[in-house]
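Report on the structure given below.
Of the protein chains in this complex, one is absent; all others appear in place.
Note that the chains take the letters A and B in the order they are written out, and that residue 1 is the start of every chain.
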Amino acid sequence: MMQHRSKRWIFWLWLLVALALLAAGSALFIGPSGIPFKKIFQVLWNRQGGIEDQIIWGIRLPRLLLGFAIGGSLSLAGVILQGMFRNPLVEPYTLGISGGAAVGVSLSILLGLYHVSILTMPLAGFLGACSMILLLYGLNAKKKVLSLQGLLLTGVMINFIASSLIMLFLALSRSEDLQGIIFWIMGSLDEPNGFLIKIALGASLLFLFVTYFFHSDLNALALGEEEALHLGVPVERTKRLLFIITSLLVGVSVAVAGMIGFVGLVVPHFMRRIVGHDHRILLVASFLAGGVFLVFCDTLARTVIAPLELPVGVITGILGGSLFVWVLTRERGGKV
Amino acid sequence: MFSVKGITCGYGSKIVLEGIDLSVARGEFFGVIGPNGSGKTTLLRAMARVLNLQQGEIFLNGEDIWRIPLKDFARKVAVVSQTVPSVPMTVEEFVLLGRLPHYRSLQFLETEKDNDAAEHSMRVTGIEALRGRLMDQLSGGERQLAAIARALAQEPEWLFLDEPTAHLDIAHQVRILDFLLRLNQSSNLTLIMVLHDLNLAGEYCRKLLLMRQGRTHKTGSAEEVLDRGTIENVYGTPVAVGKNPLSSRPFVLPVPAGKQAGRERK
Partner (left out) sequence: MKLRAWLIFCAVILACSFAWAAEKGVIPERIVSLSPVITEELFLLGAGDRVVGRTHYCTKPREAQKIEEVGNVLEVSVEKIVALRPDLVLAGSMTSPKAKEKLKRLGLRVEEFPSASDFNGICDSFFKLGRIIGKEKEAETMVKIARSKVDALRSQVRDGNRPAVFLQVGVDPLVTMTHGSFLNDLIEFSGGVNVARDAGSRIYSREKVIADDPDIIIISGMGSDGEKANEKEKKIWQGYRNLKAVKNSTIYVVDSDLYCAPTPLTFVNALENIIRLLHPHDAA
């Protein structure tokens, strides 16, 4: 039975890698400037300089990499959270960290700090996210025990407050700033700064690696905190560390790419059904699937109403949301 | 040897146990009984290193259990809780989780030893045939057996059980307790069990602890503890105590209101 299981896992991994290549292909080969396939291959093989080179290497490739990084990060965060909270409806934005990032970014735009350096916006977002993490932790960790219920409730409340604050900033801002804030909130993968893309990619891979140290803890936590304690899992320490990892994953993602919802909710949920609950496969499977999903949605966003681009969050929301509802209703119908 | 010395603990500001002293030797089949709310489960949780103590200490083989690394403790002590989590994982996966305390630090997949231990415990509890079924699709009794299997896969020296027979019919109750008794006698597995059913406690446990309102009321053999006066005192209801003709163990029967002829009425 267990050998079958390992075989199954390897099968899923190969499938996901194949899908990832497919998604990468679609992102590199499809675009509004209509470069012929042969040319794209040539440019990928050796860099020759020229317009096609610029487009493929300078525009499409960075976007593709960021898509994998953000999609992977958000899905990973979703898996961890759903595992910790034992609640399949928890997603990275529920905790209010994204609200903090949004407030940070809006504030920096409002105060005109954007003109200081192109890095101020993501930095402000990240700082906003970090402040939220500290606030959440401070409010919910009493006597060394981190209350998960409390985190959830506080997180939802903070999101509400953050939305209202952002409305306030929108009302106070000038028209140029207004669109800056709104577009940041809608999320997009076209980050011009290569440094930030590298950070996002590096962070996502690093945290994936780190999270694997907790694979057995996460499996045990599925039984409940007390049962996990019985199995020798240091529950409090694990919760703390996982909370920090998730927050950083979300903080970096939101700071660099804005709010892209649904990925962290839908992808882990689906992967759970497909590859099972064992975190040994679920972590990497969700990571890969999240990247594939986001890159695929981004390609759609770029081409559906070319040359205009839809914000990628719109596609993830519609596609992800509809898929979610469809699967749920099918399941409900089958169960009677 | 598990020694509980003068412990006081509870939940928040509510104190449930006060000044409890207790020792359980290796190889015992120890039962904890008492009315609802007397603190049985709390005592078990305190001994399982899950509940913080406000006062007192608990020692396992001379070591303060809170000083023993959590994983080492889990290798010695396994717990079967009252409610078994209903999760969408297979029985086999569930039982294998019991091997977690034995995982080496960077171990990723189960070793052969892990698989063997899980196999063995599933066979011994008779749930081999259920291995591929999902936990949340089993009956209450089957889940209970799976929980025991998981605890056994932990290869513990001490097994704590909180109402292991709560959802089982009489046949299953006997079957499980017979099996636990065999385990206790053959492999020196020490059992500490919280039981509601006084008769099962009397039949199987060699030593009993009767609790009352957060304190130990009486400790001793089944015959000593299951004495009519003691039981009526602690439970506050008339009972009849007799001896099981086949096993010579005490049993306790409730006496309904109309049948209390010949006794002093309040």
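Keep this in mind: a residue touches a chain if its C-beta (ideal position, glycine included) is under 8 Å from a C-beta of that chain, and two chains touch if they have at least 3 such contacts.
Remember, it's a predicted structure, so these values are computed and weren't measured experimentally.
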Across the complex, visible chains touched by the hidden chain are A
Across A:40, A:55 or A:265, the one contacting the chain not displayed is A:55
Touch with the missing chain holds, among A:183, A:213 or A:326, for A:183
It is residues of chain A that touch the chain not shown, namely 31-35, 51, 54-55, 58-60, 114, 118, 171-172, 174-176, 179-180, 183, 188, 190-194, 302, 306-309
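Quick note on the criterion: only the chains that are shown with their structure count from here on.
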Chain A and chain B have mean C-alpha positions lying a whole-number Å distance apart equal to 45
Contacts from chain A onto chain B in the complex sit at residues 1-2, 6, 215-216, 219-220, 222-224, 226-227, 229-234, 276-278, 280
The residues of chain B that touch chain A in their complex are 48-50, 70-75, 78-79, 81, 85, 87-89, 92-93, 97-98, 100-101, 103, 108-110, 115, 131-132, 154
